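I'd like to ask some things about the structure below.
Missing here is one protein chain; the remaining ones are kept as they sit in the complex.
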Amino acid sequence: MEHSKFGTTLSNPNKVNKTKSRKIDKMVRAGLKLVTILSASIIFFIIFFIAQRGIKPFIGYGGLNVSLSSFLTGNTYFQLPNVYGIGFVILNTLIVVFFAVLISAPIGVLTALFISRMMPKPFNGVFLVIVEMLASIPSIIYGVFGAGFITKMVNGLASLLGMQTAGGLSGLSVILVLAMMILPTITLMSVTSINAVNRDIELGSMALGATDTYTFFKISLPAAKSGIFAGIILGVGRALGEATAVSMVAGNAGTGPNINLFDTTRTLTSSMLLGLKETTGLDYDIRFSIGIVLIMVILISNMALNYVKKKVGRKYV
Amino acid sequence: MKKILGLLSVLVLGVVLIACKSETGTKGESTIKVYTRDTTSGTREAFFSGIGFDAATGENTPLVTGYVEVDGNGTMISSLKNDVNGIGYISLSGLAESGLTGLKFENVDPTEANVLSGDYGLKRPFMYMTRETYASADEEALMEAFLAFLGTKEGIAAIQSEGGIVQSSATDPSWDSIKANYPVTAKDNSAITLKFGGSTSVEKVSKALTTAFAPLAGNVKVEHSHTGSGDAWKRTQGTEKDGANAIHMGFLSRDIKSTETHAANTSGRICYDAVVVVVNKENKLVTNLTALQIKGIYDGTFKIWNDVK
Partner (left out) sequence: MYRRKRTSDTFRKSATYLSALLSSVVLIAIIVFVIINGSGLLSIKLLVSDYHPKNYSLEDKTNKLDRSLSPFEKPSNLNENEYFSYDYGITLKDSKDSEGKNVVVISRLDKRSPLYRMDDKSDPQNTVQLKTGFEINTIIFDNGSVTSRNGAEMMVLRLEEANYIETMSLSSGGGGIRGSLLTTFVLIILTLAIALPFGILTAIYLNEIASKNKFNDILRSLIDMLTGIPSIIYGLMGAALFVPFSMNVFKTQGGSLISGSLTLAIIVLPVIIKATEEALIVVPRPYKEASYALGANMTQTTFKVVLPNALPGILSATLLSIGRIIGESAALIYAIGTAIKDDVSIFDKGTSLAVHMWAVMAGEVPNLEMASSIAIILLVLVLILNISVKLVSRKFLKKYEGAL
């Protein structure tokens, strides 16, 4: 707490002013504390209100209650009159995110390496700007690009391989769109981490005779491991939560799990956005339940990945 | 570096070529991809009852695995435009501009003449349902005027402009001849908003009607939010009639069910329409399907195009 002990002696020796000034301070301090507590409690509001709406399908509909166990494990999204199942949806979500990260993590890390170590100073700024632009493109534009171009590409690819798609709406389109969206996230975080790697280790390695490429790959990248991993975790979080772009290329699979990547699919977020018509009723409330499941999936995956990150540890300072 | 650039440009070219690859038409060995509307759709109900597959009118379980569910007439059209192996069903009023091929049903062409004569089997009515009580007397009077407008020359022309099938005759009254009975239309009604909803198949007809009606009714504002025939009764006299989704008039692309209890004089028929089975334009393998064949496609008995050629 900043308060110089010399302040009050030079101020007006009038006692009234001194206490008034202290009183104002106290009030302001209390007010600011209140505002901060309010800001911090937002997360509780979020959890509370979504939970309140999301629990309703399981206990508030009387005879039409949805069964929780079949909700979490079911393989058909909806059957009249009150059977919902999102087991396959959770699986689908994990599958597409896994593949999206599989594609974009190597590309992102290598791009980061390129920007921070391989390109000379004036030009790497250009690539950095490109990545920053990609990071700030709104997701709806990725969705339009996906619906207009990626689906056509996937459709063409499928007919090349002798497979069929529903106009390109498929798991593969979702994976490609997600990969495009989390690529800048991973790249930017990796750039920061690689830049922070101590130059001395690299110089040391090169002094021992290693080529620069060898140094970058075997010394710099492992040194930046934790930062890169943090970027990947951020990317996973973003991919799990992406709704708009995914809904525009996923199709609307009614049953699953959809292992065939050329088939339509359904993710947690696409279920929340697609078919949104009414604002009351079971169909609407169940989306809040899916929201709760989404929050859980994000939390669990975050914790799991952070645990792995800790285990992998820091080898180089 | 140059080698890498060369490789990359070949890759990019390949990708672009794949994307622009022209479709070569439906092959007989391809699996039939089945498209259906969601369960609140009146078109779905008319379709499945029309082909004798009542079990599927409200449930997706009897359908073949791998079905694709779409939530509107327009989405069905755009999905089928992208899929040469797809089959689906739409309203006849949308067939001409859909860019899809309409199949004959039991050897009868899907045309307005055949619907009027009764030869085409998949006929269904476009119905409307209004509210029992309104927020203001003006709103009630305007809705009354609108209902009268449905029978005038202008109203009938509007219905026909979007493919609604209705008999018109020289004795239909013009709006001018009856508008004196509805003095509310002479006022400036731009502060009032009338809300319409219900079936997506009726959406175009209903929009044409309100487009023609609004200038004649003091420029009343209209809003359309079509979400399926099931919502027509729900939002006018059912569970949502006073909530955020309440509408003044809902449209249905099927008969009103007995479970949809409504007050007297709050419903009626606007016109007739038909459901047409459609396939992608590039599909040259089928031109006619019987009810049994269609049912077989939708329940999985016939899996590939060669089965129904």
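Worth pointing out:
To keep things simple, chains are lettered A and B as they appear, and every chain counts its residues starting from 1.
Rule of thumb we're sticking to: a residue touches a chain if its C-beta (ideal position, glycine included) is under 8 Å from a C-beta of that chain, and two chains touch if they have at least 3 such contacts.
This is a predicted model, so every value here is computed, not measured.
Checked against the full complex, the candidates A:I137, A:L160, A:L203 or A:A304 give a single residue touching the omitted chain, namely A:I137. In the complete assembly, the contact with the undisplayed chain comes from A:M118, out of A:L80, A:L102, A:M118 or A:L203. Annotation: of B:N245, B:T266, B:N280 or B:Q293, B:N245 touches the absent chain (contact as defined above).
Touch with the chain omitted from the figure is made, among A:S21, A:T76 or A:S226, by A:S21. Counting over the whole complex, subunit A has residues 1-4, 6-8, 10-12, 21-22, 24-25, 28-29, 31-33, 35-43, 45-46, 49-50, 52-53, 106-108, 110-111, 113-115, 118-119, 127, 130-134, 136-145, 147-149, 180, 183-184, 187, 211, 213-214, 217, 237-238, 240-244, 247-248, 269, 272-273, 276, 279, 287-288, 291, 294-295, 298, 302 touching the chain that is not drawn. Touching the omitted chain from subunit B are residues 1, 3-4, 8, 12, 72-75, 77-78, 96-97, 153-154, 156-158, 160-163, 168, 170, 174-176, 200, 203-204, 208, 211-212, 214-219, 223, 225, 244-245.
Operating definition for what follows: only the chains that are shown with their structure count from here on.
Look at where the CA atoms of subunit A average out and do the same for subunit B: the two points lie 38 Å apart.
The residues of subunit B lying in touch with subunit A in their complex are 15, 18-21, 23, 30-31, 33, 35, 38-39, 58-61, 65-71, 79, 81-83, 85-86, 227-228, 231, 239-240, 243-245. Contact residues on subunit A toward subunit B in their complex (touch as defined above): 76, 78-80, 149, 151-153, 155-157, 159-160, 164-169, 251-255, 263-264, 274-275, 277-281.
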